[in-house]
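Sharing a structure, written as structure tokens. Questions coming.
Only a single protein chain was left out; the remaining protein chains are all shown in position.
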Amino acid sequence: MSFNFSAPATEDTEADSAPVVTIDKPEHVTKTERGEPVTFLEAIAEALFEEMVRDGHVFLLGEDIGVYGGAFKVTKGFIDHFGSERIIDTPISEAGFTGAAAGAAHMGLRPVVEMQFMDFISPAYDVITNYIATSLYRGSGPMPVVIRGPVGGGNRGGPFHSQNVEMAFFHTPGLKIVYPSTPYDAKGLLKAAIRDDDPVIFEEHKGLYRAPQLREVLPTEDYVVPLGKARQVREGSDITLVTYGMMVHRSVEAASTLQGEDGVSVEILDLRTLLPLDDEAIMDSVRRTGRLLVVHEDTRTGGIAGEIAMRVNEQAFEFLDAPILRVAAIDAPVPYAGTLEDYFLPQTHDVVTALRYLARY
Amino acid sequence: MSFNFSAPATEDTEADSAPVVTIDKPEHVTKTERGEPVTFLEAIAEALFEEMVRDGHVFLLGEDIGVYGGAFKVTKGFIDHFGSERIIDTPISEAGFTGAAAGAAHMGLRPVVEMQFMDFISPAYDVITNYIATSLYRGSGPMPVVIRGPVGGGNRGGPFHSQNVEMAFFHTPGLKIVYPSTPYDAKGLLKAAIRDDDPVIFEEHKGLYRAPQLREVLPTEDYVVPLGKARQVREGSDITLVTYGMMVHRSVEAASTLQGEDGVSVEILDLRTLLPLDDEAIMDSVRRTGRLLVVHEDTRTGGIAGEIAMRVNEQAFEFLDAPILRVAAIDAPVPYAGTLEDYFLPQTHDVVTALRYLARY
Amino acid sequence: MNDPARADGPRLAADLGKSDLLELYEYMALARAAEDRLEIMLKQGHVKGGLYRSLGQEAVGVGSAFALDRRVDGTGDMIAQTVRTTGAIFLMGGTPLQYFRQYLARSTGPTRGREANVHWCDFRKGLLGPVSPLGTMTQVMAGITLVFKQTGQPRVGLAYAGDGQTSTGAWHEGLNFAAVRRCPFVAIVQSNKYAFSTPIRLQTRLASFTGKAAGYGIESRSVDGNDVLEVFEATRDAVARARDGGGVTLIEARTYRRLGHAQHDAQEYVPREEIEEWERKDPIGRFRERMVREGWALESELDALDVAARERCEKDAERAIQEPAPDAEEAVQRVYEGLITSVPWTRLPEPTPRGAAI
Partner (left out) sequence: MNDPARADGPRLAADLGKSDLLELYEYMALARAAEDRLEIMLKQGHVKGGLYRSLGQEAVGVGSAFALDRRVDGTGDMIAQTVRTTGAIFLMGGTPLQYFRQYLARSTGPTRGREANVHWCDFRKGLLGPVSPLGTMTQVMAGITLVFKQTGQPRVGLAYAGDGQTSTGAWHEGLNFAAVRRCPFVAIVQSNKYAFSTPIRLQTRLASFTGKAAGYGIESRSVDGNDVLEVFEATRDAVARARDGGGVTLIEARTYRRLGHAQHDAQEYVPREEIEEWERKDPIGRFRERMVREGWALESELDALDVAARERCEKDAERAIQEPAPDAEEAVQRVYEGLITSVPWTRLPEPTPRGAAI
């Protein structure tokens, strides 16, 4: 079935109604076509915009994503371009609008849900794990729903504006989880996620959104980065470091230090997709280096390092020359004060220390 | 502050109101004092009843726990004994009454929440992880809340009456998670959980509730089983098997087979408390045997085996003579049909196969 | 009865003709016959897990679904069914055979044995099967009807809930979403006195669930849920309003759950007289009596429908009983599109943990 969105809603629900596809593109999604470098945030905005243009089935739901453009302004101007039936400002009801997205997916649409902060995905935990994740298995059809939003600490956001949510969903078969670390990947992975027929949780680290040093010029042609494939960030022969998100950048710093000061060669894999895990890439590397460090910003106990350690035991134990180790946040809620939060989060010096320990092992 | 519950509620809210503490004890909580063996379910009922008698701050909330006595009849007759202000039949609102329990805990009470099936804890995921688990850390005081209910598969309950919920909460610092496997432990751990000042998720496997072979005579005096301590179910020298819940019993069967048919000696640890993990007991055993199998009924990816594997790497890698391995349910929702569910769940023969593999490694 | 205007013969009641009235009766009888037959299968050991009946509530599902534009090509109205609306499932085009296969977890069933009771979808017939967590389906149906509106399809969605479900945050968020977006949505609350064992007064302080509508700024109506024509008329109006862009209506259908929550509930918390009182208000008996009294049908015509329903269910039940369970190995399929979940390594021909990899 093919859909055409009808004219803007009647006035009694939407004073925001705007003519459909007549207003110019918002400026922040035009950088790539103008050959300019984009930030992580702009890459995401471009992916959303381009997918909405490419496929009339794609639409967005979330709090304040319309006229305001979302808490981080990712969708600024979208409502003028696509109208208020494709950019839906929702009541504050994460479960309700995520459930509604599931219904829309049943009808053949491809909803992209924004959580204002990913911390607020938790009221939707039930509908995501029990309904969305299980739909295909239960025989109720595919669930091409993407749930995206800002995650991560370091911004003095306190316990409810700083969480990483991957491990809330990692244990749920049927979901995919994506967590990019660069503008290129963010755009390509988000496009892949939108085109994927499985539900995808898509995490965007706030600390990357506008980081100027990450800006890069992206291909002008359409591209996707396939889900489920890790990226080799740096080749190395002595230690494998598996990480993702913000920690990719800290790990690169640490690896440079090790190379420069210790002459130790660290290979870095950016997982990009956390579920399903790219076992092959991890095993390949571990079989070559014999040493593995997992670094994640999320808290320690029950973090993804455990699953990776288990799989390496299952698939590459004989190649290990040292214990698999991890660097992670401490087991606590995310504290607000700068002193506390910096202590809470894994820092570059932690990675350096862990790598040195492994190198000497 | 000390509390006395007031007289039964006024009629306009509660036609169920009953005189307080005048009605006899329900029959199923009198077995131990009569020297009779109790089932797993009766052990839990006794723990609840005795704690309510011992401490006037303890009260219960949940769906259908009053006149009906709960879906599994754990609290049958309690409302006649304790009245409808201490046995509260709630509206269908897991988040609402769990949040209310948190409020009651702030006021010095010790609420015990029943989830009709633990699968329905998911709408309360937000309030448990964000509010209850973080209260102490945020400076809002202790949270002596127990959330208990039936879990586990094998009963043809389908995807929403069969789940294990430990991994939904294992990644949340501030929570404790308990999962007993015998009547003795169930009673002692539930008492410990109720007396503990931290919030506890307490999982009760439906398949154990009325299993006749588990019935045992319990001490007539008050006892607790401390949280955080694993139990050595069986001594052994060749392989350590770490497990909990229903899988303790399958593991014992498998270990007997190994002993009898292969002459391999398997040590079994029943974790009992999943969070915090009893690292010491695990490491002690692994250091002696050099081989570790983790068996859990819960699904594979992101299961607790991963965290255990990671910790053994961190703390006892040098002692490993073989890879850490696991036996778990397949990565899928719990299917309804018997054929599918039996295939989905880890079976005794899986444990036997895994133990043999490790023994020969 | 997709279009009353096309019905043959004179309008007898509620703007319906004789064939319509007979159809209403037929589907109530079919629902009852199917559930009766299922109960036998439970006692015979063919059904595992819970068995939930709509006994005494048949008029709600049948009367309301009859007001929908029912099609089998995926372009009609939709319902979010529950275990208390067996008749609506059949009226939409679901069959007793599908129903039995599902309850018996057969490989031929609509979910190939993966899910239980009425938890199955058939989008072509407009059937949205539920999950257990209560309230979810109101959210999902809100999204479905959002799409009807977004894309200008003249379709309506109807979601059933029990009295107990209205206490859930999920229901609140779903209904509010539909109300704010003015989705073509009809919410029916089957107020049947209990949620499992919990009486309504411990669920809400309201005397009537129409009071809930006031909280969402939507239309509402309370009907005698044991009068199939009253249910039909109220739903027809609500559906027409929804299709015309008038937004959401909440209909309270006052009825009674004459059996326990499920087969394993002995209903000890219910006074015997209460059940007897409602036996006298049986929706099928009442409608039969009225049809005969008003001369809309002959006893013999209705008897024939009863017999046909029972025979059909008997035949379909026997067939379903003979059919096979799903193959065990299917358990690993369709967790993801195009990915196969790994088979446990301990079951590989040559067990090795490396086989555990995806």
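Each chain gets a letter, A, B and C, in the order it is written, and its residues are counted from 1.
Convention: a contact is a pair of C-beta atoms (placed from the backbone, for glycine too) under 8 Å apart; a residue touches a chain by one contact, two chains touch by 3 or more.
This is a predicted model, so every value here is computed, not measured.
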Report task. Please provide the labels of all shown chains that the missing chain touches. Result -> A, B, C
Report summary line: In the whole complex, of A:P26, A:G149 or A:P335, the residue touching the missing chain would be A:P335
Query raised in the report: Looking at A:Y184, A:F202 or A:F344, which makes contact with the chain not pictured?
Result: A:F344
Query raised in the report: Which is it among A:H57, A:H161 or A:H249 that touches the chain not included here?
Result: A:H161
Query raised in the report: Out of B:G96, B:G153 or B:G207, which touches the unshown chain?
Result: B:G96
Query raised in the report: Contacts of subunit A with the missing chain: which residues?
Result: 13-16, 63-64, 66-68, 71, 89-93, 95-96, 116, 119-120, 122-123, 155-161, 300, 323, 325, 327-328, 330-333, 335-344, 346, 349-351, 353-354, 357
**Report entry** On subunit B, residues whose C-beta touches the chain left out of the figure
**Finding:** 1, 3-6, 9-10, 12-13, 59, 85-86, 88, 90-91, 93, 95-109, 111, 123, 126-127, 130-131, 134, 136-142, 173-174, 176, 196-198, 276-277, 279-280, 283, 311, 313-315
Report summary line: Note that subunit C touches the absent chain at residues 135, 167-170, 172-173, 176, 179-180, 182, 201-207, 211-218, 247
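Basically, only the chains that are shown with their structure count from here on.
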**Report entry** Whole-Å gap between the CA centroids of subunit A and subunit C
**Finding:** 39
Query raised in the report: Whole-Å distance, subunit B centre to subunit C centre, using C-alpha means?
Result: 35
Report task. Quick one: which residues in subunit C touch 2 or more of the other chains? Result -> 111, 114-115, 119, 131-133, 169-170, 335, 341, 353, 356
**Report entry** Shared-contact residues (touching 2 or more other chains) in subunit A
**Finding:** 95, 123, 126, 130, 134, 137-138, 173-174, 277, 313-314
